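The complex appears here minus one protein chain, its other protein chains still in place.
Right after this comes subunit A.
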Amino acid sequence: MTISRKDIEKVAVLARIKVDDEQVAALEKDLGNILDLVDQLGAADTDSVEPMAHPLDAVQRLRPDVVTETNQREAFQAIAPATEDGLYLVPRVIE
């Protein structure tokens, strides 16, 4: 199975990863190999198999609706690159 340059560029944009032209050529080969490997799964007959939501055969436990967390803003903001007025600052986002 092959993956096109265009697909690689699109995936890179979605993942916010910068990929230059030389890397794209190498990725075409590597990702193609991975997809070939995954493709072999297509040979399995899955007609009567229900899609799996989780590998564990278990059910989610739910939590009572009680506040258990306290304010630890100072501790969290101590490791943030930039904060002001209690806000985390990030590079400007334009809608």
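Note that in this section contacts are C-beta pairs under 8 Å (C-beta built on N, C-alpha and C of every residue); 3 or more make two chains touch, one makes a residue touch a chain; residues count from 1.
FYI, contacts and distances are computed from a predicted model.
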item	value
Absent chain [UniProt protein name; select from "Aspartyl/glutamyl-tRNA(Asn/Gln) amidotransferase subunit B", "Putative thiamine transport system substrate-binding protein", "Multisubunit sodium/proton antiporter, MrpB subunit (TC 2.A.63.1)" or "Lipid II isoglutaminyl synthase (glutamine-hydrolyzing) subunit MurT"]	"Aspartyl/glutamyl-tRNA(Asn/Gln) amidotransferase subunit B"
Where the unshown chain meets subunit A, residue by residue	10, 14, 16, 52-56, 58-69, 71-73, 76-77, 82, 84-93, 95
